[in-house]
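Just one protein chain is left out here, and the rest sit where they should.
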Amino acid sequence: MSLLPYLIAAWLFLVGLYGIVTSRNLVHAVVCLSVVQSSTYVLLLAIGYERGGTAPIFLDVPVGTRAVDPVVSALTLTDIVVGATVSALLLALAVQTYKRHGTLDPEEFRSVRD
Amino acid sequence: MGALPALPVAVPLLVAAALVGLAPVIRRRPADAVAVATAATVAGLCAALLLQAAGGPVVYWFGGWTPRQGIALGVAFAIDPVGAGLATLAGVLATAALVFSWRYFEAVGTLYHSLMLVFLAGIVGFCLSGDLFNMFVFYELLSVSAYALAGYRTEDPGSLQGALNFAITNSVGAFLVLAGIALLYGRSGALNLAQLGQALASGPADRLVVVAFLLLLVGFFVKAAVVPFHFWLADAYAMAPTPVGMLFAGVVSELGLYALARVYWTVFSGPLAADAGGLRAVLLGAGVVTALVGGVMCLLQHHLTRLLAYATISHVGLTLTGLALLGPAGLGGAVLYAVADGLIKGSLFASVGIVQYHLGSVDELALRGRGRHLPWTATLVVLGALGLAGVPPFGTFLGKALMEEAAGAAGHAWLTALFVVVAALTAAALLRAAGRVFLGLGGPPARAVDAPPGPAHPTMLAPAALLLAGALAIGLVPGLAGRVELAAARFTDRPAYAAAVLQGASGPGGADAESHPPGYPAGPAGWATLAAVLGLALGIWPLLRRRPSGLRGRAAARLWAPVGAALRSLHNGHIGDSVTWLVVGMAAFGTLLALVVR
Amino acid sequence: MIVLEVAVMLLVAAGGTAVVLTRDPLNQAIVASFYGLLLGVMFLVFQSPDVALSQITVGAVALPLMILLALAKVRALGGRREDRE
Partner (left out) sequence: MSPSLRRRVFLVAAAVAGALLVWGLSGLPDYGIYRGPYGDVLNAVAVGERHATNVVAAVTFDYRGVDTMGEEYILFAAVIGVAILLRAQRDEREEAPDEDAADRRAPGTSNAVRVLGLALLGPVVLFGIYVVAHGHLSPGGGFQGGVVLATGALLVYLSGEYVTLRRVRPEALLDLAESSGAAGYVAVGLLGLAAGVTFLENVLPLGQAGTLLSSGMIPLINLAVGLEVAAGFVLLLSEFLEQTLVVRRPGEQT
């Protein structure tokens, strides 16, 4: 239990990479990349978690109540925005690639080099 | 506390947003002018910071959140001459690139200008930041802009594929960096580099420290395109529009190495101090392999921008060897070399852009003899090739001389041989291309295609010429070597950095300037000349022979061909392959580090 | 409480694996939406409601929507391509 969330983060990281490596569809690869990224959310939030702590919001509870780390939340928020924007860009690239090559399969488009 | 440190990031971001908001009412030329003026302003602001930082570190706490009892609550820019110098380089290159775009792009809206300014702000923030997570944010900012810019020429299918591979591989690299940050945060509860360094210095180099260093190292190596993390680079750089390529090759590759140096000397140099010898061997190995693979691949190309892209990889390898010596002397040489080399790469990308614009192609075989009416461009390419080879008095020579000196002092004098070989390989490739394109050597002239006739427009020639002049100036400024070594000495002084950031201790900490003898050391100058001559021979000689080869040549070709073919097939631009190599590299570096540390 | 935490974490691990192993992009978008929701629940367990809200709006709604739209575009293009041939 004391390591479980960290192990899950490592698992998500590798399983997402496996998806990218074996992907036959660029859109699929982009979604797999978002799984890789989600591992960093899990890792960050698990590191800042304090057993028995409340959310770091002192509206109904007084300051001084044991709370989890607010910093990892702020970091993860940034991370989520990064993830969404990178995914959007990649999807746009994938759509355009399909338009040029007529396929989304990385095996099928040979590189442009001579 | 003055406003200066915040402005080189805030100004381009504000202008970028304004350009998008005003897109319906602003015309092309005013938008060009605003973008150029903004980039030049950033360059000026960074230069001012550089001067200020030369007198002592400049620490700027955003929001006024100065640390309490050594605990950083906010985010700081911690500006030293190395970071400010790289930021200035980025500003100069961006200005040159935007001037170049004036004529190069027929019709662009303001979106391109905005994206370039955001890109520049990302680079500058990355160079100035003293906070690990803040570095990650700026790293992503510059990366996301770069992905879009790399795919900017959407009519080119290669461009899209290059951008996709670029974005996926670099994103994985960024997540590795973030995972490394998370590990360090879990151990120390800090994100400020100085505070992290203090927290780690008291502990051992245990498994967490090793793996955190591994994750950051691999993430930054992906950005720097160190072998085997380099498979994305050639497609992305070669297919990007020329002005974007100028920035990519000129400064972005070096940023990965800068970041590694920064985190090593602020955070890890305490716990890893005892293992510096093993670490040096690992980094030196990576640098040597990168330099050689890049150099050989460079010689194999006849697509000019792809050729320059591999030259970039090769020179990142050289810079890494300087850094790998893990001492201030090697670092100083590496910094000087990287800046001069960046200016020359920017100039060369611009020259190739002129070729592309006026001759409608960047394939040296399809261009044979067609560049005869571009004498200025030809001159710039040849001078650039000599600059890349490190011929005096270019700044690259001075940087290499410092690195060689440091290598000799550290018992690695053999690095000189590597420098000669790599300089010869990349110079050979460029001189061969110049010989073909501008002199028509090696065969009948190619058929012309429809393209705007010469002569090249001043807005395209001037940036290329001025960047090259900058690289010359770096080699000629008296006393620069001594100043750079002083800056490097301060860069590597972890306690002084921490004191400046966390306690506000000012004043030039660290070692005093080593007085560096003026003038050019004869030995290194001789080696550099040898490299240039070798490069000339290797590049031009095959073009002058009537028939392809004699018996011996054929035997050599038979030996050489499979190597070339294997290298080519490895560099196939497949996304799955790039990511697989990334994981292979991570496993390899991780195993080496685990063996080397303790 | 701990049982709940372990259960959510294992579900997330399974969900991420399912996203990767769903090879058809259209189905994958839907699985990814569920996975986004699961992550949101996990973040609530981690006492991070801000992040959970972000994750649910982005991961479970906006991103799957973008994927579906991109796929719709690809299909439309593919349809045209076949028409022409």
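Labels for the chains are A, B and C, by order of writing; each one numbers its residues from 1.
As a working rule, contacts are C-beta pairs under 8 Å (C-beta built on N, C-alpha and C of every residue); 3 or more make two chains touch, one makes a residue touch a chain.
Keep in mind the model is a prediction, meaning the values are calculated, not measured.
Shown chains touched by the undisplayed chain in the intact complex: A, B, C. Touching the missing chain, out of B:10, B:26 or B:596, is residue B:10. With the whole complex as reference, residues 1-7, 9-10, 13-14, 17-18, 21-22, 43, 46-51, 53, 55-59, 63-64, 67-75, 77-78, 81-82, 84-86, 88-89, 91-93, 95-96, 99, 107 of chain A touch the missing chain. Those residues of chain B that touch the chain absent from the view are 1, 3, 6, 10, 13-14, 16-21, 23-24, 60-65, 68, 71-75, 111-112, 114-115, 118-119, 121-122, 125, 133-134, 137-138, 140-141, 144-145, 147-149, 151-152, 154-155, 179, 183, 185-187, 189-191, 206-212, 214-215, 574, 576-577, 579-580, 583-584, 586-587, 590-591, 594.
In the full complex, chain C makes contact with the omitted chain through residues 48-50, 52-54, 57-58, 61-62, 65-66, 69-70, 72-73, 76-77, 79-80, 83.
Please note the rule applied: only the chains that are shown with their structure count from here on.
Chain A and chain C have Cα centroids separated by 11 Å. Centroids built from CA atoms put chain B at 28 Å from chain A.
Computed centre separation for the pair chain B/chain C is 37 angstrom, with centres defined by C-alpha atoms. Of all residues in chain A, those touching chain B in their complex are 9, 13, 17, 20-23, 26, 29-30, 33, 36-37, 39-40, 43-44, 47, 71-72, 75, 78-79, 82, 85-86, 89-90, 93-94, 96-97, 100-101, 106-107, 109-114.
Residues of chain B that touch chain A in their complex: 133, 137, 140, 144, 147-148, 151, 154, 157-158, 160-161, 163-164, 167-168, 171-172, 174-175, 178-179, 182, 185-186, 191, 235, 239, 302-303, 306, 363, 568, 571-576, 579-580, 583. The residues of chain A lying in touch with chain C in their complex are 1, 4-5, 8, 11-12, 15-16, 18-19, 24-25, 27-28, 30-32, 34-35, 38-39, 41-42, 45-46, 48-50, 53-57, 67-68, 72-73, 76-77, 80-81, 83-84, 87-88, 91-92, 94-95, 98-99, 102, 104.
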